[in-house]
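Structure record follows, encoded as structure tokens.
Note that this complex is displayed minus one protein chain, with the remaining chains in position.
As written, the chain order gives the labels A, B and C, with residue 1 at the start of each chain.
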Amino acid sequence: MTIAVTIAWAFDALLAATVLAVALWTIVTRETFAAVVGFVAFGLLVALVWVRLAAPDVAMVEAAIGGGVTGVLLLGAAARLRGVEAATAAEWPGKTLRLVTGALCAAVAAALAATMLLLPDPAPTLAPEAAANLASTGVGNPITGVLMAFRGLDTLLEKVVLVLALIGVWSLAQDSQWGGLPGPQRQAQPDQALVFLARLLPPVGIVIGVYLLWTGADEPGGAFQGGALLAAMWLLAMMAGLAAPPPVGSRRLRLVLVAGPAVFVAIGLAGFALADAFLAYPQAYAKPLIIVIEIALMLSIAATLALLVAGPPERMPPR
Amino acid sequence: MAEFLLAAAGFVLAMVALGLVRILRGPAIADRIMAAQLLGTGGIATLLLIAPATGMAATTDVALSLALLAAFASVAFVQGTSGPDDPEATEGR
Amino acid sequence: MSLALDILSVLAISAGAFFFLAGTVGLLRFPDALTRLHALTKADNLGLGLVVLGLLPRADGALGALKLIVVWLLVLVAGATVSQLIARVAQRAGPAP
Partner (left out) sequence: MSETTLFGLGASALVGLGLYGFVIHPEPLRKLLAFNLLVSGVFLLFGVIARRGAAVGMGGDPIPQALVITGIVVAFAGSALAVGLLLRLGQKTGRATLRDVPSPPGDGTTS
């Protein structure tokens, strides 16, 4: 028993040290592109930490969004900003300022660490309440229960935030390009190996994404995880030139983008009539309703995430 | 057995963490991408080994999504390296 | 029976871990990008493959086993293609200074 504990502790210590080392390197390295590569590695390691914290649901989201999609977003930005004039030495703060900043940041970290150590010992938890009320939602995964039922309003508003962010990104387009295709022109002759991968991977990815949505009702997984995977697969096809991004003016695209929040709101409003409040589900239909919302959400999440990475419209569709 | 699996997971993690020194040293961007690729594979192996060691079956699903996303990220790295001529082609207008 | 399977697991996983060691040593010690790539693919294909082989007897049910194999195949295919892409990047950059 003690051996197992020691090994587990050594594993966790190694993991924590590696995460911090990669984070430090990401901050101090000179080259931006290399720092982003470090950031993707960081995201992957943080997903491992989430597994060690017994939160596989979060680990999936972190792996998909934290490392994967955010990484690709920042990589694209780093690549496109490469031709742009970088900061000069004069813009770096001086040594004194850096030392003072370092000391202040260390103080913030120390305060957080102290708070961490002084937390009350029988930790307060809502797990028993969640477990007690989970049966009324019909789903078996407590995280899905929290996201879709207990704190459904948070999830709904978060979807609205996603759509607002996309509107924000699109509104950065030049007037002449409004309604056009997002992202820069891709070269016409992508690598054959890349095309092969982009043909092979998306079907598998779609199956796994749908599987994660389906299993998310009772096991770790759900609309976020599935949607992020679908977004990654769509982006992969776009990178290989197999799928053109849709013009942002497309009505069908906009329908997909708002489908998730719209279905959520509609079922939420129906809650006034069928149950007793906004976003309340009638008990007998709770699980099917949650799954319907999740399917719509997954499609909207996938489309929104991919288009957020693709960026504002920059060229008109070829006519 | 659980101890062995966890120890093996720790060993693989230690190895790929050592491999990260390549991200640090470079020198070429290809070397950095390789280190990230190795970390991806090693991370997946670590997850697969942790799953039976801790009895959290969902860990395998994490590995599954990671396997897809590691490939995706590597492709994006390679695309990013061919970036410098990309913006000029579009911004030149 | 179960002892034999356990021994198989331990052997395969140890061998897999060894290939990760070899991959890392190669990545750190080999002189140029293409030989490093060679070392990396060994870890990708054989290291993970052996780990999966060792874990198969312990998989929970057919679905668990299927997932393990799918993970391995995904990494195999992605590894093979991405290695090609990386090799092209390394070539374009020429020998590193």
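Methods note: a contact is a pair of C-beta atoms (placed from the backbone, for glycine too) under 8 Å apart; a residue touches a chain by one contact, two chains touch by 3 or more.
Quantities reported herein were computed from a predicted structural model and do not represent experimental measurements.
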| item | value |
| --- | --- |
| Chains still shown that are in contact with the chain withheld from the display | A |
| Selected from A:I7, A:V36 or A:M239 as touching the chain missing from the view | A:V36 |
| Contact residue for the chain not shown (choose from A:A16, A:A135, A:L269 or A:M316) | A:A16 |
| Which residue of A:I7, A:A41, A:V61 or A:L257 touches the chain not shown here | A:V61 |
| Positions on chain A where the hidden chain makes contact | 8-9, 12-13, 16, 19-20, 23-24, 26-27, 32, 35-36, 39, 42-43, 46, 49-50, 52-55, 57-58, 61-62, 65-66, 69-70, 73-74, 76-78, 80-81, 84-87, 91-93, 98, 101-102, 105-106, 108-110, 112-113, 116-117, 119, 123-128, 130-131, 142-143, 145-147, 150-151, 154-155, 158, 161-162, 164-166, 168-169, 172, 224, 301, 305, 308-309, 311-312 |
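Just so we're on the same page, only the chains that are shown with their structure count from here on.
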| item | value |
| --- | --- |
| Chain pair, B-C or A-C, that carries the greater number of C-beta contacts | B-C |
| Chain centre separation (chain A, chain B; CA means) in Å | 17 |
| Centroid spacing, where centroids are CA-atom means, of chain B and chain C in whole angstrom | 12 |
| Distance from chain C to chain A - Cα centre to Cα centre, in angstrom | 27 |
| Where chain A touches two or more other chains at once, by residue number | 194, 197, 201, 204, 208 |
| Residues within chain C bordering two or more other chains | 70, 74, 77-78, 81-82, 85, 88 |
| Chain A - residues contacting chain B, complex | 3-4, 7-8, 10-11, 14-15, 18, 21-22, 25, 29, 33-34, 36-38, 40-41, 44-45, 47-48, 51-52, 54, 56-57, 59-60, 63-64, 67-68, 71-72, 75-76, 78-80, 82-83, 184-185, 187, 194, 197-198, 201, 204-205, 208, 212, 215, 219-221, 225, 229, 232-233, 235-236, 239, 314-315 |
| Chain A-facing residues of chain B, complex | 2-3, 6-7, 9-10, 13-14, 17, 20, 23-24, 26, 29, 32-33, 35-36, 39-40, 43, 46-47, 50, 56-59, 61-62, 64-66, 68-73, 75-84, 86-90 |
| Parts of chain A lying in touch with chain C, wherever the complex brings them together | 191, 193-194, 196-197, 200-201, 204, 208 |
